[in-house]
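Missing here: one protein chain of the complex. Every other protein chain is in place.
Chain naming follows the written order as A, B and C, and within any one chain the residues start at number 1.
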Amino acid sequence: MHQPGRQFLHTPGPSAIPDRVLNAMHRQPLDLSDPQLAEIVQSCLDDLKLAFATAGDVFIYAANGHGGWEAALSNIFAPGETALVPETGYFSESWASHARMLGIDTQIMPGDIRRAIDPDRLEATLRGDGAGRIKAVLVVHADTATGVASDIRALRAAIDAARHPALLVADVVASLGAAPFRMDEWGVDVAIGASQKALMGPPGLAFIAANPRARAAAVSVSRPRHYWDWEYRAGVEGYRRFCGTAPEHGLFALQAALNMLREEGLVAVQHRHARLARAVWRAVEAWGVAGDLCVNALRPDERSTSVTTILTPSGFDSGRIREHARECRGVALGGGLGALAGRAFRIGHLGDLNEPMILGCLAAVELTLRDLGLRCGRDGLPAAIESLASSGSPPGAPKTPRPVAVPA
Amino acid sequence: MHQPGRQFLHTPGPSAIPDRVLNAMHRQPLDLSDPQLAEIVQSCLDDLKLAFATAGDVFIYAANGHGGWEAALSNIFAPGETALVPETGYFSESWASHARMLGIDTQIMPGDIRRAIDPDRLEATLRGDGAGRIKAVLVVHADTATGVASDIRALRAAIDAARHPALLVADVVASLGAAPFRMDEWGVDVAIGASQKALMGPPGLAFIAANPRARAAAVSVSRPRHYWDWEYRAGVEGYRRFCGTAPEHGLFALQAALNMLREEGLVAVQHRHARLARAVWRAVEAWGVAGDLCVNALRPDERSTSVTTILTPSGFDSGRIREHARECRGVALGGGLGALAGRAFRIGHLGDLNEPMILGCLAAVELTLRDLGLRCGRDGLPAAIESLASSGSPPGAPKTPRPVAVPA
Amino acid sequence: MHQPGRQFLHTPGPSAIPDRVLNAMHRQPLDLSDPQLAEIVQSCLDDLKLAFATAGDVFIYAANGHGGWEAALSNIFAPGETALVPETGYFSESWASHARMLGIDTQIMPGDIRRAIDPDRLEATLRGDGAGRIKAVLVVHADTATGVASDIRALRAAIDAARHPALLVADVVASLGAAPFRMDEWGVDVAIGASQKALMGPPGLAFIAANPRARAAAVSVSRPRHYWDWEYRAGVEGYRRFCGTAPEHGLFALQAALNMLREEGLVAVQHRHARLARAVWRAVEAWGVAGDLCVNALRPDERSTSVTTILTPSGFDSGRIREHARECRGVALGGGLGALAGRAFRIGHLGDLNEPMILGCLAAVELTLRDLGLRCGRDGLPAAIESLASSGSPPGAPKTPRPVAVPA
Partner (left out) sequence: MHQPGRQFLHTPGPSAIPDRVLNAMHRQPLDLSDPQLAEIVQSCLDDLKLAFATAGDVFIYAANGHGGWEAALSNIFAPGETALVPETGYFSESWASHARMLGIDTQIMPGDIRRAIDPDRLEATLRGDGAGRIKAVLVVHADTATGVASDIRALRAAIDAARHPALLVADVVASLGAAPFRMDEWGVDVAIGASQKALMGPPGLAFIAANPRARAAAVSVSRPRHYWDWEYRAGVEGYRRFCGTAPEHGLFALQAALNMLREEGLVAVQHRHARLARAVWRAVEAWGVAGDLCVNALRPDERSTSVTTILTPSGFDSGRIREHARECRGVALGGGLGALAGRAFRIGHLGDLNEPMILGCLAAVELTLRDLGLRCGRDGLPAAIESLASSGSPPGAPKTPRPVAVPA
């Protein structure tokens, strides 16, 4: 059906792509041997290192986030080796399942999908692995299914406290760019990102950052691999970087997006995500006061700034929200996944987003909830506006608004 | 300064351009003799006739709206002939001034810029012109400076009641597409439109619709003219249509935009504009209850569905709203014009617009008003949402929302 | 009919638009009060002054080249005043006819359409105008119908030699950017350009450069005008520059195109046009040796570097070449115009063009000529290649190719 106006894309990825990025893709391919291509790749790699905050190596794959998982797993684990996956929700589940498909002995560390990963439990689990069989701990930084973000630094501390040699592998697909992440400082060995979330590009690229410890571990792993192989891709010939033809248009887009990130400033981008996320939480809380909705993440400091998962009343099929919002109210939302299927919907608030975009989204969500007869407070938008009005100046706003002399 | 996210363009023109229209422009030129070009032009002319609701002739000019004025005036008036311009605000003023520059004896019929043109007054004025010196009445359908729309049909009735031979010339630049307009049925002789308002294209094209009576009048007008001349442009050779090279990319864009209008349905488009406009009025009224703001147009039935002009407190420089909104809150608004300079701001709500877009705009306006210390009620967004929730289904919405059984 | 591959657009305007220019147009409009818009306009005006080589004023119109003619004529001539138009071909004819429509007493100075305007004849004609009735001489620099270019500097010298006060007005629509033009140095008072030729933009903008003498003359001209009026457009308020809404997308494109011109270097661009034009002439001459074709312009130093007009055998309808080339051989050519209708075709070689583009065009023209049974030599391409190989290095080519030691 024809829908006038701009679609508000508020799934937790892919996210809205800036015009500048789309324009960067709107061009003829480069001859693969053209020096301009090498420059573009280098510019992307340099900026990705800044985004990961690492001095390690970064690899770019023509693949999606699951391809990124496979790249990390293939290099680190031989079949039969052991991974520990702390439960965070649908994406820890999927990753664990992916690992099993690759012949990896995968242990789940149970968790509460409304809470961050418990570092104490991780420490205890690793202490229990006296034989040191666990080769790596695979953690999802922000599980987009639950909207919960874990404290990566604390998880590294837990591993260290347990004096366990496990590598720390972090899926930062949903968080990279949107939330602080400092790979080297936090002791992460491998991190996995993708192009279509806070990095504002089209889907189609996965990124791996690997520190020297991970690179060294990979060398001795006995698993046949080539496309994903770090050692091969690290070779000097340009075509090895991508194990064949470079995904040029993805790279053109990525370069433009990373330029934008750098120009706005990584910290400013993260601050912006946090401001907009708070506005969403205030709205959901205001709707919930008189109603049936609540943010899944129980603790404010464990909420992802990329996506908010909202629980719906039992007995109501939350899938209707997604469908109705998209078909009738012009906003695309995420649905409930895994244990939350049918019981939640999700608002993505990541990427190239600003205040009127998120406020327009929230208003359309409220219209959707009302259309479907869900009880919902009327103060959602005022609460979100209040949050933005009072939570510090938006970029460029005068620090102290000039006073207005209005005659009574 | 870098601003993340999409700019919300809420000036009363140019308006947001749909991606499909931008894509249509993103192409190489056509050889001017390519039959495809003739087909595109014909498709535009056919659709413009539907938009004007006329069986008369339509002319497309590489020009802006002022060029459209000049095209109409040049064909209808010899120097020294007389025009009557009912005052509606800044645009009636500008048009009258334009007419004077073309040597036309221009009379202003005074009016109230918070009200529509008074048909009785028009009738009386014309009755006073016993000599029939007034050759045409030039009315602005929706004056974008004031947000007031006049009743064109009533004005024609007034002319007829006065038994005056004056032509009726309507500037529908801001209303065409957004509000009902039926040129032939309403007895309009000449109508003037432009590409960059509700027709969703880039600025650069002006349109004239002229009925046989206007065409006949033009033939006998003694004024040297060529670029604007209808008679010349009506010739059979293709290059005469544009008096030279066709503005191809404007036409590519126009064709795509008119296709979209036709697909959505002209009546549906006007209904959508009315729904979104009402949401804006509800918000402004809610802000105003506790505050200092009000809609300029005094009567609801005289409000333009394209743009709302909002009066600000005396003593406050309304220009600050426009600047702050654009620089700090991500929304581009119109300023006060003419008599309202410094005393009003304007929200454009025309073109390719939907609910989350206008709601996001309104929320950003509220943030702006608060930033600048203006007193303003907090119920603006709830009122706008309520208006949309209750004012009929949006396109595609189920007529009767399925009831939800939520356990208490 | 579907045609694979890129269309070769070799009409003498519009010309191929660079991707960078199309990308610049692929964006949302700017709020008309956005300071970015003023910056873009200023950048365009500054670069146009460089292109015209003038310290005078430049005006940009939403219009086509004929609109540019009208702008110049409206400002300079009151009805009844006299213009002298030296005959150059279809475009001098059209311009004269345009002038007459504006009430200007227009005298044609006869000429040979295979030769440049004769300065001696101009001098004699002006000497014959003892009363000084001729207010301005209107010359087409490169008449795209004939492919002949005149020597503007010599024409100014002729006017001066006749001690005649006439203004010199030059149509440089087809030559601006492609051929040297130095308005101030050559004593041109008004020059008229357009966007869609060597300036590489989409059609839709006309440019006027006017020196102080022309500006002064315009002030005293008694002709009602507004859209075209220089005095009004020279006012300080931004909206006066365009007499209303700015043609934003045309300006976005223009800025990008002028940036490209500046980066390549205006002299380098002209040198490139001359090189490519020579290759075309060599090809036509080689086809003609055994055949029926010749370049219309009799003297090499009077050939336009923008377009070559090629005469076809009498008895052959040259319109078939244009149609067949476009429908079957993938290249769009110009047809014969005016006195040359049916007797010539034209190859445009202006704008964003390089060697393989013009050589591919020439090869497709040869295929067309053969398809239609015209006698034509087989050495056209070798001659064109030889011309390019020997006529100096292309941009970036090593000055002295490194010698190759190939074993016999």
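Here is the rule we use: a residue touches a chain if its C-beta (ideal position, glycine included) is under 8 Å from a C-beta of that chain, and two chains touch if they have at least 3 such contacts.
Values in this document were obtained by computation on a predicted structure and should not be read as measured data.
K.L.:
Tell me the shown chains the invisible chain touches, ordered by label.
P.N.:
A, B, C
K.L.:
For the chain left out of this view, which of C:78, C:266 or C:381 touches it?
P.N.:
C:381
K.L.:
Using the definition of touch stated at the top, determine which of A:229, A:292, A:355 or A:386 touches the missing chain.
P.N.:
Answer from the full complex: A:229 touches the omitted chain.
K.L.:
Would you write out the residues of subunit B that touch the absent chain, in ascending order?
P.N.:
Residues of subunit B in contact with the hidden chain: 19, 22-23, 26-28.
K.L.:
In terms of residues, what is the contact footprint of the unshown chain on subunit C?
P.N.:
1-6, 8, 16, 26, 260, 263-264, 269, 272, 292, 313-316, 320, 324, 327-331, 352-361, 363-364, 366-367, 370-375, 378-379, 381-382, 384-386, 388-389, 393-398, 401-407
K.L.:
Contact with the hidden chain only, please: which subunit A residues?
P.N.:
These residues of subunit A touch the chain that is not shown: 6-7, 9, 11, 13-17, 22-23, 25-29, 31-34, 62-67, 70, 79, 98, 101-104, 194, 196, 202-204, 223-227, 229, 232, 242-250, 322, 326, 332, 335.
Keep in mind that, in the parts below, only the chains that are shown with their structure count from here on.
K.L.:
Which sets of chains still touch one another once subunit B is disregarded?
P.N.:
one piece
K.L.:
How would the subunit B/subunit C interface be labelled, same or different, where same requires over half of its residue numbers to be shared?
P.N.:
Subunit B vs subunit C: same; shared/all numbers exceeds half.
K.L.:
Which chain's mean C-alpha position is the greatest distance from subunit C's?
P.N.:
In terms of C-alpha centroids, the chain at the greatest distance from subunit C is A.
K.L.:
Using the average of all C-alpha atoms in each chain as its centre, how far is it in Å between subunit A and subunit C?
P.N.:
So the centroids are 54 Å from each other.
K.L.:
Need the CA-centroid distance for the pair subunit A / subunit B, whole Å please.
P.N.:
The computed centroid separation for subunit A versus subunit B comes out at 43 Å.
K.L.:
Spell out, as numbers or ranges, the residues of subunit A touching 2 or more other chains.
P.N.:
26
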